[in-house]
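Missing here is one protein chain; the remaining ones are kept as they sit in the complex.
Moving on to subunit A:
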Amino acid sequence: MPRRQDIESILVIGSGPIVIGQACEFDYSGTQACRVLREEGFRVVLVNSNPATIMTDPDFADATYVEPITTEFLERVIAKERPDAVLATLGGQTALNAAIKLDEAGILEKYGVELIGASVEAIQRGENREEFKDICLALDVPGGPPEVAKSFICHSMEEVLTAADTLGFPVVVRPSFTMGGVGSGFAHDADELRQIAGAGLSASPVTEVLIEESILGWKEFELELMRDTADNVVVVCSIENFDPMGVHTGDSITVAPAMTLTDREYQRMRDVGIAIIRAVGVDTGGCNIQFAIEPDTGRMIVIEMNPRVSRSSALASKATGFPIAKIAAKVAVGYTLDEITNDITQVTPAAFEPVIDYVIVKVPRFAFEKFPAADSTLTTHMKSVGEVMAIGRNFTEALGKALRSMEDASAPFDYAAPAERSVTDLLTDAARPHDGRIRLVMQALQQGATTKQVYEATKIDPWFIHQLELLRDLAVEVADAPELTAEVLRKAKKHGYSDSQIAQLRNHSTDVIRGVRWALGIRPVFKSVDTCAAEFEARTPYMYSSYDEETEVPSREKPAVLILGSGPNRIGQGIEFDYSCVHATMALREAGYEAVMVNCNPETVSTDYDTSDRLYFEPLTAEDVLEIYHAELKAGPVVGVICQLGGQTPLKLAQTLKDAGVPILGTSPEAINLAEERGAFGRLLSRAGLPAPKHGMASSFAEAKAIAAEIGYPVLVRPSYVLGGRGMEIVYDDAALERYISNATEVTEDSPVLVDRFLDDAVEIDVDALYDGEELFLGGVMEHIEEAGVHSGDSACSLPPITLGDAVVEHIREATHLIADGVGVRGLLNIQFALHADTVYVLEANPRASRTVPFVSKAKGIQLAKAAARIMLGESIQDLRDSGLLPAEGDGSTTRPGAPVAVKEAVMPFNRFRTSTGAFVDTVLGPEMRSTGEVMGLADNFGTAYAKAWAASGGPLPTSGTVFVSVANRHKRHALWPIKRLADLGFKLMATSGTASVLRRNGVEVTEVHKLSEREDGDTAPTIVELISSGDIDLVFNTPQGSNVDGASPREDGYLIRTAAVLADVPCVTTVPGLAAAVQGIEALRRGGLEVQSLQEWAAAAR
């Protein structure tokens, strides 16, 4: 069946901000969908509040709404655009839930909009566990219907406890309709059950949890399926989890294809999967289904399905070369699979099942170091913030590549330094699923653990354990070989050993091993990902390395540029950097270069083979990048490598690559070092006459104390190399300083601690700029809402700046120019300034693309990353102005009439992390970045834009009701005005005693409420925590009392208040400027008339 002719315009719903469980894989799927639908001639209307996405580039839709994904805003967009259909299966759970809400509110019917892809009924059948279970049990498949885990649906705690009695502990708790398994977990006894199920009931929008028999330790599998309107169904990929049941699949190491199934067992799974997609009634598109298999008997159980494109489908797409989202979009508008051509072969149809002749290993990346108080045990509740994928011709090669892709020195196996612990000890620890368990398993094997012992402790399938044993034995072979012969070296490389692992085993430097390897001619070859195991010729150069015989790199004429991506998503380095890399790719292709992308993150748009001319799905290490460079040099001319767009990951490689003779494009490694080396950068600033906060460097507490005494408290302390503010803290006295130094893992001469004067109450300003060696182009000047001291990634900000005067902006421009010139920037530069008592201080300069590049680009309609790429290749800003890539006049600091005020707000993952006792971690903002994503609000005034940003990030702000305030003493003075304003607006105020007395003295009517610690025996009045939990509070304003943001020792009361707010989903503001901005937002909401406007309309208005 060809394309449907009865629809003309389609509303695509995106997935909103990056949160744990829903990351940039939905930008990848949404971007593909938008691209396909436009190619098919549909008018595409897009709603997504996340500015860091490629899909929200105005080129990808006809009308792009960076607006909150809520029923209210979606209705406004629908009323304005009147689309014929809504496609919600490509925007994750967010889009799916939004579509269901639109349907429930009668909006789809009211405007005559058809839901395509999956109907509301199908979504509900797939997601409602009870209904899904019944469907499974009634399936007509050869061999009879599949089994499901025995379970009970419960709507109350009594029902939960009864169910557990029947099933016996442990039981699994699964709330209905939550994303990424929020609120689910294993309960081993009644106490745990009350805790987990209680949270689950409140997390579920329908107050429903499933209590299920435990299948902990079973083998876990997933199938990715695709169906078209003619009822053709194909299985795109099978995935097997290395970590058995009990760990969320997003937190598991996973492998494709499935490794330990015979054909009979696999086909049974396939039969059931196909029957499920049909019975649930996913009309068109993708779905994923999870299965568990009892290892000793083969008893198979269906676990769940997602009636939409998922994170696993992104992985499956990258793993096989079969672009699930793209095909899903095509079948959603009427095509059948046999009418769609396989992109890669260009001769065969998409109606087939990909086969792969390599092994895929995905490893999740966690951020527990950001939440030291959080329990790191992996459960059915997803906690990872990113992932890497690696491709090898066997499991060991893929695993080795994946672990070194993690960009975590402790991730790869340390064969040379076995643990000095007993097998029992190691296996006891390995029995608890947690990040890094695989290394404990390796250590246990090195200490002599048997396959059986490891299996019994971990339930990891013996097949995988055998592979680890192979690696262990190989380590002995490499270490004991009298000479490092070509044979031994080749064998080690075939099993994924890196040069540095071999170097450690041989007591040599990595350079020596690399030299020997090259001298022996042992280099990887590059094979194609082609969907068909070489049966047909691949037309799309999607490559991976392997130590095998024959290479497939096609030769080329055009000069190539290698763009190094940003690796796994983590807090502080995520989708924003991928955005810049993708833009550079586009710009280079337009300029006639062959854009060669290198990255290892399967969630991204950059690793879509459609994005670049050539894609190398490879680890971002010096070894791997040098081999790619070598291979590409043999294929044709290579201009150089771009390292400054993918964040710290590629930046850290720049010097090594340059030393190895690789041309680095743009800002030189020396210039990068200059900006990062404090002493040199400090001298540069003083030469240029630019003030910076006083600072020093200490390698002991005594030194730090002396520095603090000289520059004065408060001071900001941090390790010398930081990403996303890791390990940063503001300390107010010697005691806190001492505690920080003694807690810091490594403080040595080589890795000292930086001690900076902290500017209390300063306004922080962020600048992104382009520099070509002569002209400076300010991309945007952003004013932070929260004061300096809150990490810029966690702080909301406004563009244009809302309170800065022209003179300050002019001063910032001059300072930026001086720094850009002094450092030697060619391309992008990000500087953070602080405005304190009328002085502009330089906090830091990063000669690279920053996290804010996409926000600035979208807010200003200027393509900064594209321009940067062209500058790196030698064009001047004037050239780019002439060619129209940059505006002919002015720059990002120029405010055009009709241009919007853009507000960026960070989205925090606090509801994901709990301490080992089950309490949430603290929510106070600090110098350590902890947000996972961001949203943008656009309006013609700050208040409305800020209110939209709140709504988009999960808010919204209340327009009436009760506000609870509890303010630290040092904040009381500044907090008074915004609180008073809330009272004037009619809010009822509640406060703790200290805050209440200050307010009363200022004539504000307030009800006093007890903190938990103030409660006396016999006191029956509810405490503030109880009031928040019972829904009596609409907004919490609480600033932290102490000085330390260490989540492990929360300042009890404030902590309890804030976590209660997170649990009850009550908006919680923790800074005074944040409250002031929120008041403006509330005022805007009360004025009403929140309009929606597309980026295209904003651009037209501002012209």
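Just so it is clear, a residue touches a chain if its C-beta (ideal position, glycine included) is under 8 Å from a C-beta of that chain, and two chains touch if they have at least 3 such contacts; residues count from 1.
Just so it is clear, contacts and distances are computed from a predicted model.
In the listed set "Protein-methionine-sulfoxide reductase catalytic subunit MsrP", "Carbamoyl phosphate synthase small chain", "Ion-translocating oxidoreductase complex subunit E" or "Carbohydrate ABC transporter membrane protein 1, CUT1 family", the entry agreeing with the UniProt name of the missing subunit chain is "Carbamoyl phosphate synthase small chain".
The omitted chain makes contact with just one of the residues A:Cys154, A:Ala351 or A:Leu620: A:Ala351.
Shown as candidates are A:Gln32, A:Asn241, A:Ser317 or A:Gln467; the residue that touches the absent chain is A:Gln467.
Check A:Leu261, A:Val488 or A:Leu999 against the missing chain and you find that the one touching it is A:Leu261.
Touching the omitted chain from subunit A are residues 142, 230-232, 234-235, 238, 257-264, 266-267, 270-271, 295-298, 336-338, 347-349, 351-359, 393-395, 461-463, 466-467, 469-470, 527, 532-537, 548-550, 552.
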